[in-house]
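Can you keep this structure in mind? I'll have questions shortly.
Only one protein chain is missing from this complex, and each of the others stays in its spot.
Chains: A and B, in written order; residue numbering restarts at 1 for each.
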Amino acid sequence: MLDSTLDTLDLHTLGQEMYSLIEELYPICRSITGDGFRETLCRIQRFIPIAVHEVPSGTRVFDWTVPKEWNIRDAYVKDAQGNRVIDFQRSNLHVMNYSVPVKRRISLAELKGHLFTLPEHPEWIPYRTSYYEEGWGFCLPHRQLLTLIDGEYDVCIDSALEPGHLTYGECYLPGESQDEVLISCHACHPSLCNDNLSGLSVATILARHLVSMSRRLSYRFLFIPGTIGSITWLSRNKSTVSRIKHGIVLACLGDSGGYTYKKSRRGNADIDRAFGHILEHSSSPHRVVDFSPYGYDERQYCSPGFDLPVGCFMRTPHGQFPEYHSSADDLNFVRPESLAGSFQICLSVLHLLEHNLVYVNRNPECEPQLDKRGLYPSVGRYQDPGRLRLAMLWVLNLSDSKHTLLDIAERANMPFGLILESARLLHTSGLLIPHRAPLGGS
Amino acid sequence: MLDSTLDTLDLHTLGQEMYSLIEELYPICRSITGDGFRETLCRIQRFIPIAVHEVPSGTRVFDWTVPKEWNIRDAYVKDAQGNRVIDFQRSNLHVMNYSVPVKRRISLAELKGHLFTLPEHPEWIPYRTSYYEEGWGFCLPHRQLLTLIDGEYDVCIDSALEPGHLTYGECYLPGESQDEVLISCHACHPSLCNDNLSGLSVATILARHLVSMSRRLSYRFLFIPGTIGSITWLSRNKSTVSRIKHGIVLACLGDSGGYTYKKSRRGNADIDRAFGHILEHSSSPHRVVDFSPYGYDERQYCSPGFDLPVGCFMRTPHGQFPEYHSSADDLNFVRPESLAGSFQICLSVLHLLEHNLVYVNRNPECEPQLDKRGLYPSVGRYQDPGRLRLAMLWVLNLSDSKHTLLDIAERANMPFGLILESARLLHTSGLLIPHRAPLGGS
Partner (left out) sequence: MLDSTLDTLDLHTLGQEMYSLIEELYPICRSITGDGFRETLCRIQRFIPIAVHEVPSGTRVFDWTVPKEWNIRDAYVKDAQGNRVIDFQRSNLHVMNYSVPVKRRISLAELKGHLFTLPEHPEWIPYRTSYYEEGWGFCLPHRQLLTLIDGEYDVCIDSALEPGHLTYGECYLPGESQDEVLISCHACHPSLCNDNLSGLSVATILARHLVSMSRRLSYRFLFIPGTIGSITWLSRNKSTVSRIKHGIVLACLGDSGGYTYKKSRRGNADIDRAFGHILEHSSSPHRVVDFSPYGYDERQYCSPGFDLPVGCFMRTPHGQFPEYHSSADDLNFVRPESLAGSFQICLSVLHLLEHNLVYVNRNPECEPQLDKRGLYPSVGRYQDPGRLRLAMLWVLNLSDSKHTLLDIAERANMPFGLILESARLLHTSGLLIPHRAPLGGS
C-alpha cells in the first residue's frame, strides 16, 4: 500500500511538475467564488478526477451565509491624460478582491481613501480582500502612490457581485477501509504562489500519485475557498465526518524555509505523531508547534463541535515571511525542489498511516528462535546486533496487541520504515500476525 | 464580582494603611492565648466584622489539648544595685513566651541556664516560646549577656498561667455560593512584624476590601494562634470544611524579597494553578515551591485527614531571612509598598477564582462569524490578529463545557484578564453562555 515508489520517487520531475502547475495557475484571478476558481479546478481535473460542487449564494452554513458570487473582467485608474496608472491587466492584485463595481471620476484625495500600499516594502503590491463588507479599493506599490499627482482620476472596476454560487472541488479515492484521510487546501488566492498555489499543487500531484496505488485508507482531497469553503463543506458533510481519522491542511509548501507542522487541537492524534516521527527522522530542519485557533482551515476542522484530528503542514507559516500576502509571493519565491521535499514528507506520512497496524507475536512467551528461521546468525561472537535484528526484537517484544508499529518505532527510537520492514519479515516467517482490527484511528 | 477596583486600586494608600495597622499592633504582647490576642482582635474589629470565639483550656482538639491561658504584666532581672538589666517593659521579646511566674533571687550561674541569645547576631533579642512544657526564661542580646557580672540577681516574671481560654477571630463574608475561600493567618506572635503582623494586616485589609464587593464565592478569614489555632478550628468545624474549595495561609508578606507560593499537598489545586498563573504573568520575581509538611498552618489544613486545597503565600519564607524570630523583625523590616504588592497579588488571585467559570460556545461547529457582530474587522490584509481577537478565538475553541477560563488561559499562555475580557465580549454578543454549573472546586 503506497509502497512501490517511496524509495524510487523521481523527486526532480515531480518538483518540476508541481512548479509548472503553479506557473499555469498563477495568472488566473481567483477569489472565494467565481469563474477564476472554476477555471482553476478545471485545470486540476487534467491530473485527477474532481467532483465540482456548486452551492448557491445565500445558503446558510452554520453561522455563515454563502456570499454572492464575484467576477471581474477589468479594472483601472486612469489619470487626466488617460493613462492606466493602475491596471488590473498587469496584476490582479491591483484590485481589492471582492470590490463592487465602480465607474467614476474622483479627486486624488478621495481616491486615496481607497488605495492600499505597504510602506515598509515600497515596491510590492499588497493583497487585500473585503469579502463580507461591500467596498472597493486598489492596491499598489507605495513608491507608485507617491508619484500620483493631484487632479481627477477615472476609476473603473468592471466587476459583478451577484447571486451565484460558491464552488469547490472534491477528489475522493476510496480504499479498503472507509476510514478517511482528509487533505485540504485553499484555492481562493489570486496571483500568490506560496500562499497557496504551492499547497494546491502538492495536493494535486499527491492525489495523482495515490490514484494508481493500492490503498488501505480512503483519501479525500478538498480544493476549497479558505474559511467559507471548509465551513460549507463541513455543514454539508456533518453526518460523515466521523470517518475522518487523519487530516492535513496544506499551505505554504514552496518556499525555502524548514518544515512546520502545527498539531491538531487534540495534540496527540496519530497524524500529529506521524508528522512528528517522520520529521524527526528526516534530516531536514523542522519544527512542530502546538495547535492554536488561528491559521488556515484547521481552525474549522478543529472547532469544538468537530475536533477532528487535522493538523497543518507548512514550510514557513503564514505571516512569518515578509512576502506573505503581497506581489512578492511570486514565481521566484517558490522552488521546484522545495515543493518536491514537501511532497516527499507528505507521502512518507501517508505511507506510515497506511501501515500503522497492530500485530500480535505468536510466540509471546520468551523470544522465538530467530536463527532456525534464517533471521539471525547463529555462529558468532555476540556483538551489537544489526539494526534490523534489534528492530525485530522490538517488534516481537511490543507486539502484544496493544502497540501500533508507530508506538514501537517511537519507543525504539527507530525510523518507522525499519520497524515496518522488521514486521514484514516476521510476518512472512509466521512469527507475527496482524491483530484482528487496527486500533482506533487516533 | 471583585471587579470594580482591580485596575484602580490605590496601592499607595493601601500600603500605608496596612503599615499603620502593623505599627499599632506592634507593641502588644501576644501569645497563643491571653489578653494580647484579644486586644489584637479588638483593634482589627475596627476594620471588619469579626466573630470572637473562646475555647476553654483543657478542651481536647484531636491529638492536642487547649493549653492554659497565659497573661503577663511585667518581668525583669535586677542586678545587685536594683537596676532592671533585662526589662519586659522595653521589649516583650525579653521574656520567653509562656514563662511561668517566678520571683527569686539567684546567682548569675543559675540565671544563665534561663538566658537565650543569638551569638551570631549579638545585638538582636531572640524570640523563644515554651508552650507545651512549663518553664521560664529571658531572651537578650548576646552582647548584653557578656556584660553581666557575677553576683546575685532578682528575677521576676509577673505572669499567670491558669485555666482560661484560647481565643480566635473569624470573619465570614457570604457569597452567592456556599463554596468557600479560606484565608488564614496566625496572630500569636508578639513584637514581630514580618512574621506575622504582615500577614495579619494584609488579611484584614483584604477582608475590608471584599466586604463591599459582590461575591460569587464565600470568604472565611481566620485570625488564629499558630498550630493550636488551626487544629482547634478544624476540630470545631469538621463537618463543614468540605465547603473550602480554595485556601491560603498568609505570612511574611512585608519584607522586600520576591514572592513565594508554596503549593497545597494536592499540588494541582485551583489555588495552586491560580497563584502560579498570576505570579507568572506578573512582572515580579517569584518562585513556586512544592508542598512540604513543615511551615505554617497549611501543615494542619493539608494533613491527610483533611487534605484541603490550601497553599501558603509569602515573600521570603520563614527561617530564610536572618531577622526571622528576632527583634530585628521590626518596623524597619517591613515596607508599605511590599505589603501593597502582596495585597495586589492576593486580590488578583481571588478575582481569578471568582471568575474562573466554564462557558459553552453556542456555535461549536466551525467558528462563528465575528465580523457581523462587530467583533472582527472584515476588511483587511490578514495580519497577526490583535491579542484580544486571538483570545476570543481561544475562548470559542475551548469553551466545550470541559475547560475553565483558567484552563484556557494556561493553554493559550495569555493573562487570565485578557481571556476573561474575551469571554465577556462573547457572552454579551450571545456567542457564549455560562455552563450550567462550574466545574468542581479544584
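Descriptive notes on the structure:
The working rule: a residue touches a chain if its C-beta (ideal position, glycine included) is under 8 Å from a C-beta of that chain, and two chains touch if they have at least 3 such contacts.
Bear in mind that the values here come from a model prediction, so they are computed numbers and not experimental data.
The residue touching the chain not shown here, chosen from A:103, A:372 or A:436, is A:372. Of the options B:26, B:47, B:64 or B:172, the residue whose C-beta touches the omitted chain is B:64.
Of B:122, B:135 or B:174, it is B:135 that touches the chain left out of the display. Considering the complete assembly, chain B touches the hidden chain via residues 61-64, 116, 126-133, 135, 227, 230-231, 234-235, 238, 265, 292-294, 299-300, 302-307, 318-319, 325.
Interface with the hidden chain, as seen from chain A, comprises residues 361, 363-369, 371-372, 378-385, 390, 393-394, 396-400, 412.
Just so we're on the same page, only the chains that are shown with their structure count from here on.
The centroid of the Cα atoms in chain A and the matching centroid in chain B are 55 Å apart.
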